[in-house]
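Coming up: subunit A.
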Amino acid sequence: MAFLLAAMLLLAAASGLAVVLTRDPRRQVFALAGNGLVLTLLFLVLQAPDVALSELAVGTAATPLLFLAALAAVRINRKRDAADTGGPE
Partner candidate 1 sequence: MSPKLRPALLALAALAILPGFWRVACALPGFGSPVSPYGQAVNALLPEMRRVSNMVSAINFDVRGFDTIGEEFMLLAAVAGTVLLLRGGRGEDRADAGGRIGGRAIVPRADAVVLICRICGPFTFIFGVYVALHAMATPGGGFQGGVVIASSLLLIYLGEGYGRWRQLVREPVLDAVEGAGALLFVAAGLLPVFLGLRFLTNVLPFGTAKDMLSGGLMIVENAGVTLAVAGGFGTVLLEFMEETRATTSEVADPDDGRTGDRA
Partner candidate 2 sequence: MTLLDVLVPFPVVLPLAVGAIVLALGERLPKHAPEALGIAAALAVAGLSAVLSRGALDAGTPVYWFGGWEPRPGVTLGIAFAPDPASAGIAAFIGLLFAAALVFAWGFFDEVRSTFNVLMLLFLAAMQGFCLTRDLFNLFVWFEVMSVAAYALTGFSLKRASLAGALNFTVVNSLGSMLMLAGIGLVYARAGALDFEAVREAVGRAGHDPVIVGGFCLVSVALLTKAAILPFQFWLADAHAVAPSPVSVIFSGSMVPIGLFGFAKIAVQVFPGSPDAGSILHGLLFGVGCATAVVGGLLAWSQRHLKRLLAFSTIGHIGIMLTGVAALSPVGLAGALAYLVGHGLVKGTLFMLVGVLLAEKAGVDELNLRGLGRDIWPAGVLTGLAALLLGGAPLGLLHGGADLVSAAAPDGLAGWAMHLSVLVGTALTGGAVLRFAGRVYLGLGPDPGDEAEAPTDEEQEKADRPLWLMLAPCILLLGIDVLVPADLAEHMAARVLPQFAHLAAGSVAVPPPTGWTAVEPWLALLGAVAVAGVALFRDRVPRILPAAGGMFKPVVAGLNRLHTGVINDYVVWMALGVAMFAAWATF
């Protein structure tokens, strides 16, 4: 149990670092979802199934979805601007 816990904690630390170091937001979304998944598992090991379920719904699904929607909207804006100014950005 101790080994599993330590491994999950270190994995959480690493996946948090990965989110920060993934500077391209489009890739970062996946790092973020991965981080959410790691945290979900960590919370399960920490005997917190309620929190794990929340993190699964919010951290792994809802929040990354919002990020994806925001990124899509940003790309559409960019396209629109490019059309307005008559050239790519």
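Candidate entries met the following condition: all candidates are chains of the complex that A comes from, given by their letters.
FYI, contacts are C-beta pairs under 8 Å (C-beta built on N, C-alpha and C of every residue); 3 or more make two chains touch, one makes a residue touch a chain; residues count from 1.
All figures in this text were calculated on a predicted structure; none of them were measured in a lab.
Peer 1: Touching subunit A in this complex is which of the candidates 1 or 2?
Peer 2: None of the others touch subunit A; the one that does is 1.
Peer 1: Quick check on the complex: what are the subunit A residues that touch candidate 1?
Peer 2: Result: residues 49-54, 57-58, 61-62, 65-66, 69-70, 72-73, 75-76, 79-80 of subunit A touch candidate 1.
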